[in-house]
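Missing here is one protein chain; the remaining ones are kept as they sit in the complex.
Showing subunit A:
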Amino acid sequence: MLALFYIFIGVAIGVSFWQITRIMNFRGVIATDEDNTKQGRNALLFMAFLYAMMIYCLIYMNVIMLPESASIEGEHDDNLFNITFILIGVVQFAMQFLIFYFTYKYKGNKDRKAKFYADSHKLELIWTVTPAIVLVVLIGYGLWQWNNIMDLSDDDAIVIEVYSQQFRWEARYAGEDNTLGRGNVNFIQGINTMGVDMNDKNAQDDKQVTELYLPKGKKIHFKFRSQDVLHSAYMPHFRAQMNCVPGMVTEFGFTPKFTTDEMRQQSEVVAKTAGINKIRKAKGEDVYQFDYLLLCNKICGASHYSMQMKITVVEQDEYDKWISEQPTLATVIQ
């Protein structure tokens, strides 16, 4: 790859210098009929390149894209995304065709006379109203889905606090009472790294962890806090993201749909994992296994690029077992 790169650079610099010397000889400044013919043909060639690249990416890069949504709420996201993508795909292919085909078809020459065509209210009405109608549908579906995602009224939801700091994540489960104890940076001391107010009775049964375990099929209600700068909790597989803002609590929720094990069996994930492992093997790195991740997605400093937390989705009974094994804050901090 690197050799290729140097060759490219060499070629590019060569072409530049070659052209700069040619400037002395070719003094043409305004397009002639011959130029128009040549450039019209170039437009067609470019269209071929563009189409080839667009189609190649659409087909062969499918495997690298995120697998289907791992949260129930995200299903409609995928749906809406597919609808939007097909729509804009069709428009994209049609418009690029028109732009470059017209450039070729109507390339100027001395015998051609342009059509004097300044206005058509009918046409303009069509292409104002058509996008408007399409957009009404997209906006309607989008807003309905937005309300779905943002609906956090489920009282049975498991409350989990996700806490960010340069450059790591921590989390706190609300415990038996499903209510988080108060938290503030002023309480940060020693092992109380999340700044939990230990005088708050709701805080006693809270459980602090460094990895998220989530039960499948249960709504999770996340509350986010940040200790220093803005961070963003990005959980791409669940179609979830929310900023962590110092000084305020932000919220988000979703219901995991597949356990980590189920996800590893899923065909898209299998294909992507195989691709990754092929690359890793060639480099002599150990085998990669799919895991859900929480990534930081808001610029937060030097190690922003590696700030992450593992998420494991398990069946309910396994989750119950795991959570009962975690010590409460009261026992840890005393």
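Just so it is clear, a contact is a pair of C-beta atoms (placed from the backbone, for glycine too) under 8 Å apart; a residue touches a chain by one contact, two chains touch by 3 or more; residues count from 1.
Following the convention adopted for this analysis, contacts and distances are computed from a predicted model.
Peer 1: Pick from "Cytochrome c oxidase subunit I", "Nitrile hydratase accessory protein", "Putative spermidine/putrescine transport system permease protein" or "Cysteine-rich domain-containing protein" the UniProt protein name of the chain that isn't shown here.
Peer 2: Per the UniProt record, that chain is "Cytochrome c oxidase subunit I".
Peer 1: Hey, which of A:Leu230, A:Val270 or A:Ile323 is the one touching the hidden chain?
Peer 2: A:Leu230
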